[in-house]
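Sharing a structure here in structure tokens format.
Note that one protein chain is taken out, while the other chains of the complex remain in position.
Showing chain A:
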Amino acid sequence: MKIVRMKDLTKRFGNIIALDNVNLEIEEGEIYGLLGPNGAGKTTAISIICGLISFDRGEVYVFDKDIRKDAEFIKKNIGIVPQDVAIYGDLTAYENVKFFASLYGLKGKELKENVEMALEFVGLSDKAKEVPNKFSGGMKRRLNIACAIAHRPKLIIMDEPTVGIDPQSRNHILESVKKLNEMGSTIIYTSHYMEEVEAICTRISIMDHGKVIAEGTKEELTSMVTDVNTVYIEIGSIDGIKEEELKGIKGVKDVEIKDSTIKITSLKDVSNFDDIIHYFISKNIPIRNLRNEIPDLETVFLTLTGRKLRD
């Protein structure tokens, strides 16, 4: 089932086009990444999926239902982790999760169990009776997640959930995302940290200026910008190395020798790693270091837009 379908979605704020003919399809069970710099339109897209703001043109279906007609059903099955921490600083962690979960119709024993489960999941069970005003940034972010998952939504939307927190809390959150996905929720994850998106997302859309400029798996995206693979090999001495011999290995396009490092560029589709290693072993030349350079999403974005993600 398609969890989200957007067709020619356009949204304007005055003269600014926040979303420009966006087409997206998200399958059930995915961890779908929306990658793009600030102002790319990620949060607007999310707000439309959640039924929080209207749109000017196009169609949006969530759980195969039209957002304009079945907003209540759709909202009931979505959990949102907003970009800004959206919790009550004066209510305890337990009261926060309980209140938001109860808005989704949960009550009695089910409500209590789900609230406890959500706090347990984000590792805040022991802080349940404390008020978030005294929490660290990371703990607040975790509570922000707990408030979104207690009603066990089919679709969880996480809008930059790791902004401004320490690496430990970030890892905890990323692990949580994977776990939630394993437990059956489809996840939409937005970020401008490409490392995060690369690490957890099964499919990714790259957005810029309200448009989806590229979409696919990480491999599909990187192959869009390059057709070569580059290996850097560091050796003790380059005596006995012949450039022509290296170029003769299948798939090798180019060889550059500089000091004690050899840069070998091969066609991406050709698997020649074993042959290259074998060449050095056969010549009895010990390899000190070996590095394979694969283009990352940052490179993809840079190639597609001419800008860096965090510009």
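By definition in this document, contacts are C-beta pairs under 8 Å (C-beta built on N, C-alpha and C of every residue); 3 or more make two chains touch, one makes a residue touch a chain; residues count from 1.
Basically, contacts and distances are computed from a predicted model.
The subunit not displayed here is recorded in UniProt as "ABC-2 type transport system permease protein", chosen from "Spore germination protein", "Acetolactate synthase", "Sodium/proline symporter" or "ABC-2 type transport system permease protein".
Although one chain is not drawn, the whole complex shows that of A:V62, A:I87 or A:M139 it is A:I87 that touches it. Within the full complex, the residue among A:E95, A:E116, A:D275 or A:D296 touching the omitted chain is A:E95.
Think of the hidden chain as still there; on chain A it touches residues 11, 13, 47, 50-54, 72, 75-76, 78, 80, 82, 84-91, 95, 99-100, 102-105, 147-148.
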